[in-house]
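Reviewing the structure listed below.
All protein chains of the complex are present and in place, except for one that has been dropped.
And now, chain A:
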Amino acid sequence: MTPRRWVLLTAVGAVLSLGLAPWFGAQPIPWEAIRHPGGQGTAEILLWQIRLPRVATAFLAGAALSVAGAAFQALFRNPLATPFTLGVSSAASLGAALHLRLGLAFPFFGLPDICLTSFLGGLAAILLVYGLTRLRGGFSTARLLLAGVAVSFVCSSLIMVVHFTSDAYDSFRLVRRLMGSLSASGPDTMWGLLPLAVAGALFLAAQAWELDLLALGEELALSRGVDGRRVRHRLFFATCLLESAVAALCGPIGFVGLMVPHLCRLRVGNVHRYLLPASFLAGGTFLTVCDTVARTLLAPAELPVGVITSLLGGPFFLWLLLGPRAHDLEV
């Protein structure tokens, strides 16, 4: 199959998942509900105010995480180097936790202001991780990943501190936010996520040629005219935008950005003008499906979707480390 066909296939998957997922859930919804978007009946409200925003949120979050992961994997030439593994998600969550704990509130172009604190946290983390990696000259993927793990641990501990100093009510709000669950998401979450996810993804897509060259090797990219520093900063910016929006609005959802773009790469190839849209669509589909499973598996109780993705992601990580393509990792 050509890369173009794969993109088409992921688009079909996206349409199917978006169209079907709202109909699954603890409470069955009659088909007629689709015809009355503004209806005040239980079924209409359930479909239009709860299920659809939730499914759309799941799709956008998965798409954002996946496309951000694809960018980092190309930039660092390693499938393990994703925003999640490099501590961006944890730091973004820490930013969000501080925002909640300190009760910050400020205008942010009509977007959820928690995303800005979260963004600053994520950006600080990646600059720190990258700076630490470069500290002793040269670049090593092992050092990058270890710095990411370290920053991730520190941020998790600091989130614990924030928890510890909160009262029961704030702590509960924090848990709800940072568990990696979509159960609290409503239309607001969707409308907050939509512009950030789309802007971040478009910004990454604009760097597709640079990503192609960087994936081939930094030296080759430089010699072809890529301004390594500037492009790296742009990619950091766009990726943190995507990652922090998800972390702030849905909590840290792990491994989507690791699994989906890597699998897409194996099928679609390394040409990012195909890989990025494919990752976006497949990531959205993947998280939509995971969330539907999370909602229905123990219905009426709900699992946090992050649990599902991590349960899948852990073994996938091991497969990357030990599987037939392990020699590609070059750690």
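Following the convention adopted for this analysis, a residue touches a chain if its C-beta (ideal position, glycine included) is under 8 Å from a C-beta of that chain, and two chains touch if they have at least 3 such contacts; residues count from 1.
The definition used in the following text is that contacts and distances are computed from a predicted model.
The chain absent from the displayed complex carries the UniProt protein name "Vitamin B12 ABC transporter, ATPase component BtuD", chosen from "Vitamin B12 ABC transporter, ATPase component BtuD", "Urea transport system ATP-binding protein", "tRNA-splicing ligase RtcB" or "STAS domain-containing protein". In the complete complex, the residue from A:V15, A:A206, A:L297 or A:L318 that touches the missing chain is A:A206.
The missing chain, though absent from the display, is touched by one residue of A:L9, A:I34, A:I50 or A:V271; that residue is A:V271.
Set against the missing chain, the residues A:V226, A:A294 or A:I308 yield one that touches it, A:V226.
Mapped onto chain A, the footprint of the missing chain covers residues 77, 136-138, 205-206, 208-210, 212-213, 215-217, 219-220, 222-228, 269-273, 330.
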